[in-house]
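Partial view: only certain chains, each at its native spot in the assembly.
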Amino acid sequence: MNKEVDLKKAPRYCGISTFMNQPYTKDVTGADVAVIGIPFEMGTAPGNIFAPKEIRHVSWLLRSTSPLHMVDIWKELNIVDYGDMTVFTGDWEQSFPLIEKELEAILEKGVVPICMGGCHSVTYPQLRAYHKFYPDIALIQLDAHTDTHDVYFGKQKYTSGSVVRRAIEDGLVDPQSSIQVGIRGTMYSPGDIKQSQDLGIEVVTTDEVAEMGVAKTVEKIRRRVGNKKVFLTFDMDVVDPAFAPGTARAEPGGITSREVLGILKGLAGLEFIGFDTAEINPSHDCANLTTILGANIIFEFMALIAMYKKQKN
Amino acid sequence: MNKEVDLKKAPRYCGISTFMNQPYTKDVTGADVAVIGIPFEMGTAPGNIFAPKEIRHVSWLLRSTSPLHMVDIWKELNIVDYGDMTVFTGDWEQSFPLIEKELEAILEKGVVPICMGGCHSVTYPQLRAYHKFYPDIALIQLDAHTDTHDVYFGKQKYTSGSVVRRAIEDGLVDPQSSIQVGIRGTMYSPGDIKQSQDLGIEVVTTDEVAEMGVAKTVEKIRRRVGNKKVFLTFDMDVVDPAFAPGTARAEPGGITSREVLGILKGLAGLEFIGFDTAEINPSHDCANLTTILGANIIFEFMALIAMYKKQKN
């Protein structure tokens, strides 16, 4: 697709804001990877719905080669920007089936999707779609929060804070191969972490990441997921607010962007079937710090896809 | 209550952020007016839920005397800050009955409520509550939009854009005594205004306000509402974005804050049973322009209550 593009031929900020100026199309046939927006939010993190638009907006800053693996992803991959799914923010009953169905159609084409939320609740309908194609998924969750709470406000079961519990309860991911990394911040109760462990998922706190360093964190993750197919869900609040102010539940003391990139670098070789980003909130951002970081992370997701493709061939 | 307060005794910015530093209480007995937050939003104007907090936050700037009527409202009225209603943003089915019921309890005490939204949809459950006490209400709506659309996204009937249609359909206000002022901006179709008129409500566009001036606009409103009991709903987007950038649907070419204050001044003597503000969106605000204007408008609502009380006695 963009194999011939010369990045120095014209200023990259020119043109319609697709992700990295890649072609916009609803027909993903032949694509290796599709970037997809899901502008949905349950109400308590207002502004999240603007993340897909804003990430695309700054993504022209990216060049085609990943410094983590020294791979030119435009050479290795056919990339498309699928645009946004049609969703109705606030109304999960109407929107989640639409997400699930639309994602299924994309997965059928053999594409690796990278969905941009939205709040973290949208990972649930995604996982329902993935589950139909991949019955045994290891989940890597980078997040400040466990998201394994049961019910909010007496009755809300499909929120950002309960998305991982729902996914495990419904057998969408294998908790024994899954891991949450970066947990920190004030908690509802001293049992917040245990409630994750009770569901079978491994928990690594930010303090533990800081103590053992990036290399050992990577080891821990790789050991956990083994050679399973992997879905990586990236909640931006895992990053320290200084590096990612654009999030609605800022928790000081987080991991740095250097550490995040180090972790992603360490995951090369795993078989990723999909990725998403969540809780990027442009309304809280400064100087586009968070959306630029988000664009770089999505770019490195693509590099991980390229690395697996290269090794497989 | 605050009869003895000397505004020059201590810096007004000191203290807990209640509206104008008035007492916070859930017991409104004996109050003339209660300021009430409704941090609810349907999803498409993210940030509206923060309006009550932010309006209170800047309201210390206000002094006790209205320059429009030269009345010291702290002398005339017992004012309380009721805090916020418990609502679940995004979920109208759970929240609207709560709003209706909580407002009823307040109305039972003979208080004049001033509710701070939230998006404009919250006017509907308020009007349901008012209707039980006042069966014949004239509605004054200051808004850039008619809010008389029927259905959004195939099925959503209780949105900001349909709130006035719902209220008229349900007989909550008398359209023949009701009036929309300030309509402008790009429209869904050339019939947008006629659809309001077909419901029986009078429409005054911003262009008409600009042409006839404030005095004639006031006359038109007063003629329309006659001596009925009046509910005034204030959608901040009626004001030009230069004066009120903090709104999610900015429509350039609006009326100025001076014109808004002129209109409010002209309404003295009407019997207001309630007020609300909607679509104040701190996430889009600059230099608190919009929340400061909002606080001043709420203050002038109180002055209108004081003026009616004085004249009645």
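By written order: A and B. Residues from 1 in each chain.
Here, a residue touches a chain if its C-beta (ideal position, glycine included) is under 8 Å from a C-beta of that chain, and two chains touch if they have at least 3 such contacts.
Please read all numbers here as calculations on a predicted model, not as lab measurements.
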Considering just this structure file, the complete complex holds how many copies of the sequence, given 2 are shown?
6
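In the analysis below, only the chains that are shown with their structure count from here on.
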Distance-wise, how many Å sit between the C-alpha centres of subunit A and subunit B, to the nearest whole number?
41
Contact footprint of subunit B on subunit A as seen in their complex
41-44, 46-50, 88-91, 94, 153, 155-156, 283
